[in-house]
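Shown next, in structure tokens, is the structure this report addresses.
With one protein chain held back, the other chains of the complex are shown just where they sit.
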Amino acid sequence: MKALVKTDAGPGLELIDVPVPSIGGDEILVKVFAGGICGTDLHIYEWDEWARSRIRPPLVLGHEFCGTIVDVGTHVTQVATGDFISGEGHIACGQCHSCRNGAFHICERLRVIGVDRDGAFAEFVAMPAGNAWKLDESIPREVAAIMDPLGNAVHAALEVSLAAKSVAVIGCGPIGLMAIAVCHMAGATFVIASDVSEQRLALARRMGADLVLDARSGDIPARIREATGGAGVDVVLEMSGHEQGLRDGLGALRNGGWVSLLGLPRGRATFDLANEVIFKEAHLAGIFGRRMWRTWEQATALLRKGLDVTPVITHRLPIARFEEAFSLLKAATAGKVILYI
Amino acid sequence: MKALVKTDAGPGLELIDVPVPSIGGDEILVKVFAGGICGTDLHIYEWDEWARSRIRPPLVLGHEFCGTIVDVGTHVTQVATGDFISGEGHIACGQCHSCRNGAFHICERLRVIGVDRDGAFAEFVAMPAGNAWKLDESIPREVAAIMDPLGNAVHAALEVSLAAKSVAVIGCGPIGLMAIAVCHMAGATFVIASDVSEQRLALARRMGADLVLDARSGDIPARIREATGGAGVDVVLEMSGHEQGLRDGLGALRNGGWVSLLGLPRGRATFDLANEVIFKEAHLAGIFGRRMWRTWEQATALLRKGLDVTPVITHRLPIARFEEAFSLLKAATAGKVILYI
Amino acid sequence: MKALVKTDAGPGLELIDVPVPSIGGDEILVKVFAGGICGTDLHIYEWDEWARSRIRPPLVLGHEFCGTIVDVGTHVTQVATGDFISGEGHIACGQCHSCRNGAFHICERLRVIGVDRDGAFAEFVAMPAGNAWKLDESIPREVAAIMDPLGNAVHAALEVSLAAKSVAVIGCGPIGLMAIAVCHMAGATFVIASDVSEQRLALARRMGADLVLDARSGDIPARIREATGGAGVDVVLEMSGHEQGLRDGLGALRNGGWVSLLGLPRGRATFDLANEVIFKEAHLAGIFGRRMWRTWEQATALLRKGLDVTPVITHRLPIARFEEAFSLLKAATAGKVILYI
Partner (left out) sequence: MKALVKTDAGPGLELIDVPVPSIGGDEILVKVFAGGICGTDLHIYEWDEWARSRIRPPLVLGHEFCGTIVDVGTHVTQVATGDFISGEGHIACGQCHSCRNGAFHICERLRVIGVDRDGAFAEFVAMPAGNAWKLDESIPREVAAIMDPLGNAVHAALEVSLAAKSVAVIGCGPIGLMAIAVCHMAGATFVIASDVSEQRLALARRMGADLVLDARSGDIPARIREATGGAGVDVVLEMSGHEQGLRDGLGALRNGGWVSLLGLPRGRATFDLANEVIFKEAHLAGIFGRRMWRTWEQATALLRKGLDVTPVITHRLPIARFEEAFSLLKAATAGKVILYI
């Protein structure tokens, strides 16, 4: 079968032929329909420090995907051949303290599809049956391909009640963009979005942001305070992974406010803990992956209610054009890029 | 001035002339614009057991109202003559354990305007300055008159996050009806309403209920389970104050679900604690009044965002037609009845 | 092997010889060391309405127990032959909404060892490997036998923070008695206990209750209010399962207080929802089983820190004297009765 593979320790990827994977007793084989490219995939493509420390080539990439089950292992009961599913890429051990407390998404021995084992940018992927989320016919197939990043957005947004609250979404990559619509559906009464790309701010407006701010023009906190009657926002969703984004968010936060931290800074971040966190009694919550399976249930309920994230998908490419897809990601002006397998 | 007064210990009310009240140093005098009639007012009108134990005539009724400040006491700084305000009817002592913990709405020595001191069904009402909520021009004046019951609905609905959840509103009096719209704005993805009145169910549909159920036809739990794929609803708002309503709600609740209890049963209620609460690990939360001032801020934010509760106001009458107004309340088929002073 | 069996649909039990159970691939075989008798076992013994509706004889009783693993199924990895374990009696399906949200203890298709399948009042018991809790050498073996009811106590007590709070434990059966010590270790600064048995009140004192009240002398709420400076207690643990106990607890609760409801009333319970729950904004939480595995981790941490529940074990009998054991339970004056197998 065709697969997009990190063949050697170094930059780049190759679309090559590899054997169809075999499955264990608790696994399923999925005929992949489409997949989304994620920042993680770009790290692996570019072979940066993190990738060098984590990835053991050869590896098939891809952890955001959907497809049809074509084979099931001997112990599998919860899904069946023919089911259309979206994949949860995080495989929990089930035995650590986090897992024993129902927090599978922060498993202490987490393994990730497309990172620690072969992924879904291929005609077929083998995966644990317990990581499949069976999909409703009502959900568009290309949305099914990006349930993973939509889940990130839902997890970040729903970690605190947003009803009757103001929210600033800092950073309008695909997850930030989806979060804007999620915030509105979750009851936020005023949603501000900031980014450094005009294209992404235009998408933010389309996703329902009440106010969009170009972060390049500076002084985001003052402008957010002005827009919220001086007090600042109740909630910040930090989706940029930039130190300045984090500072903007904290500076715009009202006393007693909440920050969901999802964007991953490269290296260490520096900020003014006394004035921006302690005196304010800010609450900062790290957000990672998706609660299994609460987040998936929430995302599904929101989609059924009418949540439309399709505007976030700006590019749909066949897997053969993967180089173009990764260039788009590097430019940081596109929305979501989907690869059709 | 004209005032609607319980003159003697017995049923009925009289519209009579009384002196304009004088104000203390921390009080304000309000020229009343309009007021809403509440179930509590009906209890006082009918002189039932509760009224006999609590009310000391003569008493001017009325605790849901709005109006314009025409005089302020010598120590008042937070509001001024000319301000248009809605009244919070619950006066907290500020010194008890609840008040000292910021839970003024469950003050242990709570006094209520129109119950424990003269109320607002009169040309003027004297009240503590600290109980006034200054209103935005954007809020319609007749909505301003019912911020109190709207606050009840908001308090009951927002006590738990509703994002991506299913909700059953049991009982479609004015508070239940307003709660339906609030639930949707707060992120509920499926809202079911039940009542025994066709008129109220029609209003429920108009307020946005996804499914309305006539409780007279029985077996509400089974029908709610059927509508939610067998599992039951995540959240119940008990707004009926009837034992059967409470049982319906508990029977329709999914394991681990939440119940906001707002409707006041007459006398004791009987239910199956083991099967409907304990085995399910249901959470039941008594809801009373409005959190001061969080609920008021939330209600204001929702109204600014577009919450429309005007369909709930089905009757607008001059105070002279108060007998008609109380008859409407007794029939339990109307929405909110407003008295113009 | 010897086993205590409900042989026929009717009152009583028989100690008879039955075959050693065989195990499935995900199961383990445990050589039972000792077991605790629970109220549920008494219901089955007496063949009451609940038992008639649920139990399908023949059935080996017993769901509180500890023992040594003597055989493991082919898929079992997390425990091994020779491990000493305590059994979690509740078997979750892993697939329902509750399970998918990590709330295995309120699984919608819960099956119980000793109720829905053969239990542990026998020389050997077969059970799912995933229901075994491996025990520390530091924990006494007879405490290991009652980790299940200790877990009930821990779950009820730790559902809300008790630090610097006052607590009333209503009902001093074994779970209530253990809860008294748990409350103190969890930070409660004043713990009141009530019961109708002098023996149990003496045990309550021994478990650390700051004040014990004989519920037969009436007016528990007034006496608790007096002991708490008039305000009432912050938290009630309802462990009696009697309507009067529930009323006592609610009447003694301060505004905004919390009630953990664990005791199972026979039939319906009646109470004054308006005055005892709604006006007070009481929060009532049904408590069932043990959170898997948070409660087990908490109980283990408390035992290691010095929690001593051995005074609660008042009787230790060989299984041959089971009739005597059940008589003790019926009298409701003993603490925990343990059967040695």
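In order of appearance the chains are A, B and C, and numbering begins at 1 in each one.
Throughout what follows, a contact is a pair of C-beta atoms (placed from the backbone, for glycine too) under 8 Å apart; a residue touches a chain by one contact, two chains touch by 3 or more.
Note that the structure is a prediction, hence the values are computed from the model and not measured.
Novice: Among A:218, A:256 or A:318, exactly one should touch the missing chain; which is it?
Specialist: Only one of A:218, A:256 or A:318 touches the chain omitted from view, namely A:256.
Novice: Specify the residue from the set B:111, B:268, B:294 or B:316 that touches the hidden chain.
Specialist: Answering carefully, the residue with contact to the hidden chain is B:294.
Novice: Just name the one of A:17, A:137 or A:281 that touches the chain not displayed here.
Specialist: Touching the chain that is not displayed is residue A:281.
Novice: With the missing chain put back, which residues of subunit A would touch it? List them for me.
Specialist: Missing-chain contacts on subunit A: residues 96-98, 101, 103, 105-108, 231, 246, 254-256, 261-262, 264-265, 267-274, 277-288.
Novice: Considering the whole complex, not just the chains shown, which residues of subunit C touch the missing one?
Specialist: 154, 157-158, 160-166, 185-187, 189-190, 297-299, 301-302, 304-305
Novice: Take the complete complex as the reference. Which residues in subunit B touch the chain that isn't displayed?
Specialist: The missing chain touches subunit B at positions 75, 78, 95, 97, 100-104, 292-294, 297.
In the analysis below, only the chains that are shown with their structure count from here on.
Novice: Give the chain pair that accounts for the most C-beta pairs in contact.
Specialist: B-C
Novice: Approximately how many whole Å separate the CA-defined centres of subunit B and subunit C?
Specialist: Result: the chain centres lie 41 Å from each other.
Novice: Distance between subunit A and subunit C based on Cα centroids, please, to the nearest Å.
Specialist: Centres of subunit A and subunit C (C-alpha means) sit 42 Å apart.
Novice: When you check subunit A against every other chain, which residues touch at least two of them?
Specialist: 297
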